[in-house]
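Worksheet: one structure, shown below.
With one protein chain held back, the other chains of the complex are shown just where they sit.
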Amino acid sequence: MRRKVVAVSLVAMLGSLLLANPAVAQDAYEPTIQDFLDNTWIVIAAALVLFMQAGFALVEAGLTRAKNVANIMMKNLMDMAIAFIAFWAVGYAFAYGSDAGGFIGTDLFFLQDSSTYEGGLTLSTNFIFQVAFAGAAATIASGAMAERTKFYSYAVFSLVMSAFIYPVVVHFFWGGGIIADLQIGNAKFGDFAGSTIVHSAGGWAALMGAIFLGPRIGKYGPDGSVRPIIGHSMPLVITGVFILFIGWFGFNGGSELAADLYVADIAVTTGLAASAGAIGAVLAIAFKSGKPDVGMAGNGLLAGLVSITAGTGTITPLGAVITGFLGGVLVVLSVLFIDNKLKIDDPVGAISVHGVCGVWGTLAVGLFAHHGDAFVDAAFPLEDGTEYTSSGLFYGGGVNQLIVQLLGILIVAAWVLVTTGLLFAAIKATIGLRVSAEEEMEGLDILEHGAPGYGPDVSVLA
Amino acid sequence: MRRKVVAVSLVAMLGSLLLANPAVAQDAYEPTIQDFLDNTWIVIAAALVLFMQAGFALVEAGLTRAKNVANIMMKNLMDMAIAFIAFWAVGYAFAYGSDAGGFIGTDLFFLQDSSTYEGGLTLSTNFIFQVAFAGAAATIASGAMAERTKFYSYAVFSLVMSAFIYPVVVHFFWGGGIIADLQIGNAKFGDFAGSTIVHSAGGWAALMGAIFLGPRIGKYGPDGSVRPIIGHSMPLVITGVFILFIGWFGFNGGSELAADLYVADIAVTTGLAASAGAIGAVLAIAFKSGKPDVGMAGNGLLAGLVSITAGTGTITPLGAVITGFLGGVLVVLSVLFIDNKLKIDDPVGAISVHGVCGVWGTLAVGLFAHHGDAFVDAAFPLEDGTEYTSSGLFYGGGVNQLIVQLLGILIVAAWVLVTTGLLFAAIKATIGLRVSAEEEMEGLDILEHGAPGYGPDVSVLA
Amino acid sequence: MRRKVVAVSLVAMLGSLLLANPAVAQDAYEPTIQDFLDNTWIVIAAALVLFMQAGFALVEAGLTRAKNVANIMMKNLMDMAIAFIAFWAVGYAFAYGSDAGGFIGTDLFFLQDSSTYEGGLTLSTNFIFQVAFAGAAATIASGAMAERTKFYSYAVFSLVMSAFIYPVVVHFFWGGGIIADLQIGNAKFGDFAGSTIVHSAGGWAALMGAIFLGPRIGKYGPDGSVRPIIGHSMPLVITGVFILFIGWFGFNGGSELAADLYVADIAVTTGLAASAGAIGAVLAIAFKSGKPDVGMAGNGLLAGLVSITAGTGTITPLGAVITGFLGGVLVVLSVLFIDNKLKIDDPVGAISVHGVCGVWGTLAVGLFAHHGDAFVDAAFPLEDGTEYTSSGLFYGGGVNQLIVQLLGILIVAAWVLVTTGLLFAAIKATIGLRVSAEEEMEGLDILEHGAPGYGPDVSVLA
Amino acid sequence: MQLITAVIKPHMLDEVKEALRGVGISGMTATEVKGFGRQGGHTETYRGAEYQVDFVPKVKLEIVVDSQDVGKVTEAITAAAQTGKIGDGKIWVTPVDTLIRIRTGELNADAV
Amino acid sequence: MQLITAVIKPHMLDEVKEALRGVGISGMTATEVKGFGRQGGHTETYRGAEYQVDFVPKVKLEIVVDSQDVGKVTEAITAAAQTGKIGDGKIWVTPVDTLIRIRTGELNADAV
Partner (left out) sequence: MQLITAVIKPHMLDEVKEALRGVGISGMTATEVKGFGRQGGHTETYRGAEYQVDFVPKVKLEIVVDSQDVGKVTEAITAAAQTGKIGDGKIWVTPVDTLIRIRTGELNADAV
């Protein structure tokens, strides 16, 4: 039922924090049906993205051991809850508030907004969509830090990540900060839905977390031999992958921030890249080890999704298939390299899926950018005077786009690696980051949370 | 593909039951795009709410034992199926049919409608959205009655609940019955999406069911000692919680019954309250028992959702955070009180989550109601002649809103406690309500349904 | 953010494959808000349908043994990935390209389209919705072929199925081919969302697969006795059923291909038929074996959905309840008959749910067709000169509709049985279709994919 | 030393454990087993097909005791595990040559 | 009395059970175990890494019988459990001092 206008105008009159209301100030401008459609679509997209949290939880739970299953689910549940409160209080403000030095936002704390609505997405709509991204960025590290991190220490990390570290990354680009200002020739940085801003940011945090924690007991033999620690449930993993897959249609499609005809184009590149990624990973792992590993197939599909996230609006279907396929191959090589060579213990492959493929996907824009999206300008005059070409290297756009993509990637990497590094160091020095060896062996469920994740009537071993 | 108008007008001509069609009579009025948008959004919202049924099933299954897992899933599947048929045949009519004495509806049986469409939601749209609520109301009791109820007896309960008891509650308020008529000063009862109408109603039924059944064997020692019965799968619980969380955006957001800009505001208060609820519950249980219990975190998130359901349209984000947080704390205290003091065995905490927090959320409107929604009038003249204030106590609205909220709560409580009490007594006296002790010990899956919920290749114990 | 028009017009200029872009040519016509709404709704519906893939995976996984769980999940994941690539490259073209002899489409390969957009759904929107159907059609056979099929052989099947066999079926009808041309009197073939085109097609493929494979070891005793092989997880089964249920609102509701008021009518018939199907199956199996089997309840709900898929747009709510209920009863009889009499081993009942009920649902249109939908013309002059009646037999439409339905069913059956028969024969003769007896006994997870689907810390048996 | 092996009904485990504590038993090893016996199994039906389950869940307890304690221990078990219904289970006693406590290497009586 | 312990391949359980019924055995206790032996294990690969699985699933049967029945019982098991492939398993026979039926307190032969 639509409400009396009086309610609206009333709301418009209120200012103080306690009276705050995202619907503030809708009196000036009479919203159009397109406004209603756009906002409704983005709320639906936000719900899809929030659903991804369940996907992350299941993938991580399935790829780790039964004795830690409750802890993993809990971490994914609570970092979403923490992200919601933190992003509402300060995160959204840091990300989208009035710019200060291209670095951080300075207003909109607690969604306080004095401006009047003039069409497009409301503050509430923007918040609900962006907070879902904040939750995702925070939860990526959870998988890499699985099976050995203290619960409260992880909570502190996810609070700082979603309240400050990630919002600043967002501000750098979507908030109109230093990355948004990057320009080389006519090429400006392009990351449509967050291969760099969300996924590589989460990936770098995951890398730092895994390094600070060190590997799980028994993961690497004294002789340096690598010992696989088998995930306890592939059905959980693949169910999670399916959930992430459909959630991604909200993640990428919603990033159009409008209900227009491009949403379907985005859905097509998203689906194709995901599928090509799964196929690429299966072929790569089967080639490497002779067996089509199920968990790797899941990683591959996610790799395809992460890889197309930056270019979903500017890359053609064929470009998406190539980008996704290579992302799938890359994730396999990366997982093996990080595990066997770097000996960094990432139980779920989060660093490879989100970090490495986030970087790849961002670079892919420099190669395959074909038509314009919200950020990439596909048409501009070239030195030789010719016009209207695409900015991607493979379409004659030259290397400018590629270089600017690289710069954006490096800025985000530097920021996240430094800040999370300091954060983990601080946590380690104070409340401690890792559980005791005995607890790790017995499992985190009982010692961190009081009871096993699977009841005594289900025979699972420590 | 859009259909020939002839089809429509044809349909408009048909009357008899066999020829019934919810699309009836769309010839008079030419639907607008806003009509299409509103109806489409509500159908999507209905799908989200229907998905919650899976969430309920998983939460209940995870918090109970493996030997009863098939029975729990089956109960949640079948009460949805039963609700659909029952609500279509009579339930919707009792709820939304022409009012008789403020108590019950008297037409629209089998969705027979002679009126002509004049914009807004069609009968089909209203039905699909409302039937999803009926399923939820019926299934709430399932968790509190878990692990000891005869399947067919439960089916009878859920039939009567969704065909009669719940629809009458709906009629009381949304159907324009006695609760809709409540007024104290200018304050009228407000329950935007059903903290009282859906959740507390389900909670009262759950309470009655648990009392009539008595505790599970071994739950309370002869000496009155309380023995926890560990749920068999936290991954199922938390997956269910995530599903309920995203479903709730349809539950609350859809209750706007239109695709307008308020939907996003509702999504914001919904998400914030859920998150604050999870955090509140974790802090409360950690304070109580020293451990952040995973199942309680899930209960807390649901408690936050139930708590904000009444006020999601009228409470500010900050109000939502407070309401949700207190809901999370409350659910922990309530679960412990009901278990340790009342010694009522509610395996999943349904009475606390839906009953207690349903009441709290409804009262919260009396405290935090800030701007108007479909029911709460935020602006009215006060004795002192001042105007346009909010009706919530904390916004200077006085106690009227709080009192009227309390009255509505009591009416629903009285109706549901009495009717379900009679119903359970009747079932107990006839086909019996509880399985034999031997069956309870062996598990309901084999004796009620013929085979174990987990196959012989999965080692689970009775 | 909406993009600069230059980008669009640029895109419009590009032709070659590498430059292909589904958004091509949106310059001529100025899209209306209805276009935006329609396309957005269909993208959302497509996401719902894609989610069904997770439902199929879980139902199949739960109804089979733990030792094959990873293989089942993997098959469902990969056939979706394969379908995406194959349907993009050639499948969509074969289905919807310019007709050649009523048999197959001949353009739109790789979504290359030279036509200009003139409103309605874009090529991208059509593709994303239709590819989700292709994935479903391919994955249906997976369940019937479970626990004994070589992974790569299954991949080859699903490639050919989604690239050629299924697209041709689509072309026959939705693509404007031979089935679309069928007419008897005024009755034309009606299959709104694919009882025949998607489900029976998948069902016939499932039948052929099960026949070519033969039963699982130990399924039938030497004496011909039937030995049940218990599924390993009912929670997975019912979770999958819930997911399929909500996905079906996209499957049927999206098939309206527009966001109009009929979508809600469709949702109502869909929900009612599903519910009636579950109830019908429970009553039937309880009558047969004395126990309300949980897996059968799930099959029944799906049977109700498959049964209403053809007539969801043309059948009344009451007709839907009858159609769904009979579908639920039918699926039980069919499962028992196929298992006990035909001795064809279909571990999940796919042949019965999709094949048998797909046929029933298509015939039901001939009986219950009441008002017109996109295909069924509900109003036409009868011999006796009377006008405007429904085409369903029970509404005085005579037998024409029934006969034309039967013809369509037979054409699809013949095509799929022959082509999949040849395909399976070819696979068997080359790379082989079935795993070794030893592998089958040990489980496919370890031998096909390298590691168990449940980790060593979860006690499950081979 | 003697090894007492008892196969009992799963839900009697707690009672038996307490009974053993009562007679001064400080250690035992329990295993989930499946038993076949006079109690017989039961019929289940899955998707309409009936099948027989012959093995029913039991718990097996192994207790190494000083030979002189055998009597009181078996009596304690019998008393605690008895429901009187078919399927209560069995106890068998077998000779043990040596018992070693791994932690200390202590032997026999000292190792108990 | 004697205790016959047989470790067999899991999928032979039904055959062995029937064979034992055939020689008049009315009770036995089965346990899921993992065996290490000549049969060796197998290699698995997870996320590209190979690892060795040494223990293979087996079923252990324990049957207390009258000493005079030992021969026919071990023969019955051997005959039924034999596939001829490495890993068929072992049978070992150990002395039992006493067998008690919990339900009745009956001893030895009467308790079987």
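Letters A, B, C, D and E name the chains as they come in the text, with residue numbers starting at 1 for each one.
One rule holds in what follows: a contact is a pair of C-beta atoms (placed from the backbone, for glycine too) under 8 Å apart; a residue touches a chain by one contact, two chains touch by 3 or more.
Please read all numbers here as calculations on a predicted model, not as lab measurements.
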Based on the whole assembly, the unshown chain contacts which displayed chains? A, B, D, E
Out of B:285, B:357 or B:374, which is the one that touches the chain we can't see? B:285
Touch as defined at the start, partner being the missing chain; which of B:260, B:293, B:377 or B:457 qualifies? B:293
Touching residues of chain D against the unshown chain: what are they? 1, 3, 17, 26-31, 62, 64, 94-103, 105, 111
Note that chain E touches the chain not displayed via residues 2, 5-8, 31-38, 54-55, 58, 60, 74, 77-78, 81-95
Against the chain that's been left off, what residues of chain B make contact? List them. 226-228, 230-231, 285, 288-291, 293, 295-296, 332, 335-336, 339-340, 349
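Basically, only the chains that are shown with their structure count from here on.
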So if I look at the partners of chain A and the partners of chain B, which chains show up in both lists? C
Count the C-beta contact pairs for C-E and for C-D, then tell me which is higher. C-D
Mean-CA-position distance for chain D and chain B (Å): 48
Please report how many Å separate the Cα centroid of chain A from that of chain E, as a whole number. 54
Chain B residues counted as touching two or more neighbouring chains: 33, 37, 44, 48, 233, 450-452, 456, 459, 461-462
Return the residues of chain D touching two or more other chains; collapse runs of consecutive numbers into ranges. 32, 45-46
Strictly by the criterion at the top, what is the full list of touching chain pairs? A-B, A-C, A-E, B-C, B-D, C-D, C-E, D-E
